[in-house]
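Got a structure for you, questions after.
Excluded from the complex is one protein chain; the other protein chains are retained at their positions.
After this line comes subunit A, so read on.
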Amino acid sequence: MAEVRAEMVANVWKILVSEGGVVEEGDTLVILESMKMEIPVVAEDAGTVSKLHVNEGDVVQEGDLIAVIE
């Protein structure tokens, strides 16, 4: 199981996966936006998205959980 966390304060701009979806290593899960920059959050391992903790438009703080991949 891998937890994917936010590296900075940001706005969740786009969610590209859904719960139950299968992802490969390097796939973009979510695109964050902070300070006019798009920051793709990618899967570090292949697996299944077991839980998504954010919605589009949410504000995440540094360290907040974005998704869990099993």
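Throughout what follows, a contact is a pair of C-beta atoms (placed from the backbone, for glycine too) under 8 Å apart; a residue touches a chain by one contact, two chains touch by 3 or more; residues count from 1.
Assume contacts and distances are computed from a predicted model.
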item	value
Candidate names "Cobalamin-dependent protein", "Branched-chain amino acid ABC transporter permease", "biotin carboxylase" or "Circularly permuted type 2 ATP-grasp protein"; UniProt protein name, chain not shown	"biotin carboxylase"
Subunit A, residues in touch with the chain not shown (by the definition above)	7-11, 33-37, 39, 59
